[in-house]
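So the structure is just underneath, and the comments pick up after that.
All protein chains of the complex are present and in place, except for one that has been dropped.
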Amino acid sequence: MRLTGRYLGAFGAAILMLASGGALADYPNRPITFIVPWGAGGGTDAVGRMLATLMERDLGKPVNVMNRTGGNGVVGHAAIVGARPDGYTIGLITSEIGMMHHQGLTRISGASFTPLGLVNIDPAAIQVRADAPYKSLGELLAAVRAQPGKLKASGTGHGGSWHLSLYGLLLEQKIDPSTVPFVPSASNAAGLLDLVADGVQIIPGSHPEARALMEAGKVRSLAIMADKPSALFPQVPTVKQAVGSTWISGVWRGVAAPRKLPRDVEARLRMAVKKAYESQEFQTFMKERGFGSQWMEPEAFAQFMAREDAQLGKLMKTVGLAK
Amino acid sequence: MKLNDGLVGLLLIAFSLVLLVHVSAFPDMPGQNFGPSVLPSLVAVGLILCSLVLIVRALRASPRHPLVEWDAWVTSPRLVFAFLAVIGAVAFYIAFSETLGYLVAAPLSLLVVLRACGVRWIAALALAVLVSLAIHHVFYTLLKVALPWGLLIEYAW
Partner (left out) sequence: MESIALAFSLVADPYVLGVILASSLFGLFVGAIPGLTATMATALLVPVTFFMPSVPAVAAIVSCTAMAIFSGDIPGALLRMPGTPASAAYTDEAYRMTRKGQAELVLGAGLVFSAIGGLLGTLVLVTAAPALAEVALNFSSFEYFWLVLLGLTCAVFIASDRPLKGFVSLLLGLLLATIGLNNPAAHPRFTFGSDDLLGGISFIPLMVGMFAVSEVLRFVVSTGESRLTLAQERFGNVFAGQWALIRRYPLAIFRGSAVGTAIGALPGAGADIAAWISYAISKRFSKTPEKFGTGHVEGVVESGAANNGALSGAWIPALVFGIPGDSITAIAIGVLYMKGMNPGPAIFLNNPENIYAVFIVFFLANLLMLPLGLLAIRLYKQILRVPRQALMPVILAFCMVGSFAINNTAFDIGVMLVAGVAAFFMERNGFPIAPLILGVVLGSMFEENFATSLIKAEGSWLAFFERPIAGALGVFTILVWLSPFALRILRRPRP
């Protein structure tokens, strides 16, 4: 009888704990650090700060954003991987994680994390000057084929995401990537400026990045490398509609923690990330900023990262960017 | 410590030569006429040219400056110790703030620096603790900078 009573008591306590958010009466009991591997003020920083603010409301403890910049994201990603796996350090990881280890910059990859959920994908698109002679992706590619080496592209650093998106499309269209010389730029905005100043002719990049100049009538987007048009500019065709290409490429952001997180802590964080993603505030924020909001459960996120990793690795080897 | 300009020039030339050798191993950017070694090489060449002028000027100067001029403080053991103590205190903080935590490492290093500057023991102790706490409040609590907790992780707020 006494035993049963004890069991019942334990059971009741367990129910209570579940109801109050799992066996985590003591997690979190101090502030959580949320690492953003990119600088304060950028798009990734804004997404990180929004998520942190919303998770803070759910977790009941401060979630403080910490910018760890440098080395094209290597420093910040390594800081998340290297943190103590106690749930008090998490962070936003970005698509660069699938590239940096192919370049020989670091050993970490998407598999070095406990994924907590993907929140955003921004597909690459091809931007040209509004007054450029080519009115469609087909015409642009024809121009590239007709005069190899004449049209130059820019929009990111040497070997950056957009650089690879463009070269992947060219390869898929059986065009030698070296016929479109790539001019490295510090940011997509810097590349777009050079495009408008007539310094380069092609800018691969996302729609939110080109948005203001497109709305100002300075820049035109020819096609987007996704399976459906973007919500921001639905009139821009996909590469499939434009030239029948199946190439899909873009950048993404997701929340992750170090590996070997305690089960209960992981469950609590997964819940908090999902809740933040689904909140009205986050959805409005993403829509206003023009970022593509997209959810993937941690398991799907992990598979997605592995797929991306393989695709990028192959591409980087082909164009000679991998070590 | 003031080195003769000619000596500085020689050191800079030696440094530039090492630099030139080091950057010559940098790879070129595939298919492009600009590589990562261009700017460092330009800097190295510029440094060598400047150093040559420094050396020529130093040789022409009359009266010739000594190779090394020691400052007064170098002869005072107390000041040399103070100088090294400041550097040591910062180095200590860099090395141990993560494991000991800000609230342990900061007052310790601040105490050393205060003493090195000649503040009396009691005042130094009080200042070290109070200033460390005040900085912690401003940076950690108000501005959300993640100062490390280290040993005190259990008592974190």
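The chains carry the letters A and B, assigned in the order they are written, with residues numbered from 1 in each.
Going forward, a residue touches a chain if its C-beta (ideal position, glycine included) is under 8 Å from a C-beta of that chain, and two chains touch if they have at least 3 such contacts.
Nothing here was measured: the structure is a model prediction, and the numbers come from that model.
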{"item": "Among B:Phe34, B:Trp121 or B:Tyr155, residue touching the chain not depicted", "value": "B:Phe34"}
{"item": "Identified contact with the non-displayed chain, of B:Leu10, B:Val104 or B:Val131", "value": "B:Val131"}
{"item": "Absent-chain contact - pick from A:Ala130, A:Ala143 or A:Leu193", "value": "A:Leu193"}
{"item": "Residue in contact with the excluded chain [from B:Leu3, B:Val104 or B:Leu125]", "value": "B:Leu3"}
{"item": "Missing-partner contacts on chain A, residue numbers", "value": "39-43, 45-46, 49-50, 52-53, 65-72, 74-75, 78, 103, 105-106, 152, 154, 157-160, 181, 183-186, 189-190, 192-194, 196-200, 211-213, 215-218, 281, 285, 288-290"}
{"item": "Contacts of chain B with the absent chain, listed as residue ranges", "value": "1-3, 5, 8, 12, 19, 22-23, 26-27, 29, 32-36, 38-40, 43, 46-47, 50-51, 53-54, 57, 71-73, 76, 79, 82-83, 86-87, 90-91, 93-94, 97-98, 102, 106, 109-110, 113-114, 116-119, 123, 127, 131-132, 135, 138-139, 143-147"}
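The rule we apply is simple: only the chains that are shown with their structure count from here on.
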{"item": "Inter-chain centre distance, chain A versus chain B - centres from mean C-alpha coordinates, in Å", "value": "37"}
{"item": "Sites on chain B touched by chain A in the complex", "value": "29-32, 144, 146, 156-157"}
{"item": "Chain B-touching residues of chain A, taken from the complex the two chains share", "value": "30-31, 33, 62, 64-66, 158, 178, 181, 320"}
